[in-house]
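Excluded from the complex is one protein chain; the other protein chains are retained at their positions.
Labels run A and B following the written order; every chain starts at residue 1.
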Amino acid sequence: MTPIVRVEHLVKHFTVAGAAKPLQAVSDVSFSIERAETMGIVGESGSGKTTVGRCVLRLIEPTSGRILVEGQDLSTLSHDSLRSIRPQMQLVFQEPFDSLDPQMTVGQIVAEPLRLHTKFSKAERHDRVAELLEKVGLSRRTADRHPHQIAAGQQQRVGIARAIATEPKFIVLDEPVSSLDSTARAEIIDLLIDLQERLGITYLFISHDLTTVRYLCNWVAVMYLGKIVEMSPTEELFEHPVHPYTRALLSAVPVPDPEVRRSKFVLKGEIPSPINLPNGCHLHTRCPAAAAACRTTIPELEQVSDRHWVSCIRARELGFDKSMQKEPSAMEQSAAK
Amino acid sequence: MGLDSRHLRYLIKTRPSALVGAAIVAVALVLAVIGPTIAPFDPRTAIPGDQLKPPSFGHLMGTDDNGMDIFSRVIASPQTDLTIAILGTLGAIAAGIPLGLIAGYYRGFVSEILMRVSDIVQSFPVFILGMALVVVTGQEIRNVIYVVAVVNCPIYVRLVRGQVLFLRERPFIEAARALGGRDRWIIREHILPNAIGPVVANASVTIGWAILLTAGLSFIGAGVRVPTPEWGSMIAVGAKNVYTGEWWPSVFPGIALAFTVLGFALLGETMVDLTDRTRR
Partner (left out) sequence: MTTLLDVRDLRVEFQTSEGVGSALNGVDLSVNEGQVLGIVGESGSGKSAIAMALVNLIARPGRIVSGSVKYRGRDLLQESERALQRVRGREIGLVVQNAKSALNPLVTIGRQLVNVIRGHGLHDKRAATERAVLMLKKVGIPDPETRMHSYPHQLSGGMAQRVTIAMALSNNPRLLIADEPTSGLDVTIQAQILDLIQALVDELHSATVLITRDLGIIAQHCEEVAVLYAGRVVERAPVRAFFRSPSHPYSETLIKAVSTTRQRGRKLLPGTSPSIYDLPSGCPLNPRCPLVQPICREKQPELRELLPGHFVRCHVRAAGGI
């Protein structure tokens, strides 16, 4: 099965005014996503995950690397050709309100992609907008409102309606629910799942919220300072994390279940700036498992088991962390009823 | 803009100055239309023998040294002053918007040139520039309008440019690009409608200043010509009489001028506050 999205050796450097070295936002990232699947990219600030999302859609020009969507290499396309395939690949933004033009009505916002890429008449657009709004769980009347008149959760639904208007095959979701309350968040995630099942859309879900990633994604890549440090199917990552950063990340997330206490795998210090990256392994300044070699050797992504890749020279020694495994709690069992 | 009756009520409660301003502007606009028609005396005709009569029931504001009724001339002036000020402001806006859009959206060489030219125009003292332009082009109402437009154009170029610079970084602009919109589309559909708010709000303030400019130019003899009724020229004509105790030919137009400019300023200030994005 050919993956719908394939990223090969993506690199992005930014030149920063006044700094001697460029900001290495993304360093040699490669991954692929199968049709109708959801890939998650998790990381904290400076990880480069947002930049990856933008580069994959070529909204930012990559410094080097290939991006193949449906077999087409985006990096070689002219601007006009790129614009003509945009209907196939869309983006949902982090801040719902900021991503909507405050002067436009919801109806106008959702109709914009139709005006740009279709020859629908005004009436046809009107109908399609109503249809899209209903698809994302909003009433038709919302079309006449302005963004500031509706709640944040609804604003994000508008953003999603706009993104699916041209029936894209692939959507990049950049922290689409991080600024929402937990209930609105859950509703939007459920909506995304529903849309994926009905329309067969492939998602790239970028987030720092591990709980949501675990719920939504099939496949996860963990990024730290521009590199993928671990990549595997979701449950595998959460049950058997190998990379020290992944472990630290997982143990840092407070689990909404007082019966579960994760082993504390703590990273010391602060996240280094992407302008001044440490030599060797980017994590070595904070890693409790750092060895002398970590200071000088740059680790590569290696396969440690079927479909599980880790970028750490001590991966095999560290092995699989059994303490991360847990039985579903009583709470989760009853919630699943 | 999303103003509804609830907002208006709040406005009335917290900003009485806006109401005062609005009232004055309304009166001025009405007079601009019907002023000369309802004047008790013809504002342009001198009645010999009636010179320098003090205020009385027949002549509410007295007469000037040509024998013209001051009250009639005072209420006939808005037609001149406001026409010049409003048309001039519209001219400044009509030129300022496209220039500001270009300067803000396409940064680089073109933008730099535009900003430097604006700097140069703005660095001249307003009256000197106004005077010079009128001398060069001839003392006609049409040219005074051009002067008002030229002098105020840089303000709008800067204002629009500032809005554009702010708006280009907004996520909804990036969203439009992600949808496949080209530059022209983005400017037309997204940037322009969002940039226009402050422009409209500032128009009232500009009109106020333009009235003052017109009056000032007329006062020094570089604006509207006698006998066209105009507050500035009226003040100038009556100035020499103040020494001899006949204060009414200068003072009444002066008060009218001050009130009118104040009205536009009060209204404008509130409008600027309302459209100011940081308030949200």
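Here is the rule we use: a contact is a pair of C-beta atoms (placed from the backbone, for glycine too) under 8 Å apart; a residue touches a chain by one contact, two chains touch by 3 or more.
Here the structure is a predicted model, which means the values were calculated and not measured.
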| item | value |
| --- | --- |
| Contact partner of the left-out chain, one of A:36, A:85, A:199 or A:255 | A:255 |
| Given A:138, A:206, A:223 or A:267, the one touching the chain that is not displayed | A:267 |
| Sole residue of A:12, A:185 or A:227 that reaches the chain not shown, by the stated touch rule | A:185 |
| Chain A residues touching the omitted chain (full complex) | 44-45, 151-154, 181-187, 190, 193, 208, 210-211, 214-216, 248-249, 251-259, 261, 264, 266-267, 269-271, 328, 330-332, 335-336 |
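As a convention for this text, only the chains that are shown with their structure count from here on.
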| item | value |
| --- | --- |
| Whole-Å separation of chain centres (CA-atom averages), chain A against chain B | 52 |
| Residues of chain B defined as touching chain A within the complex | 2, 170-172, 174-182, 185, 189-190, 193-194, 280 |
| Chain A residues touching chain B - in the complex, by the definition given at the top | 57, 59, 83-84, 86-87, 90-91, 93-95, 98-104, 112-113, 116-117, 146, 148-149, 159, 162 |
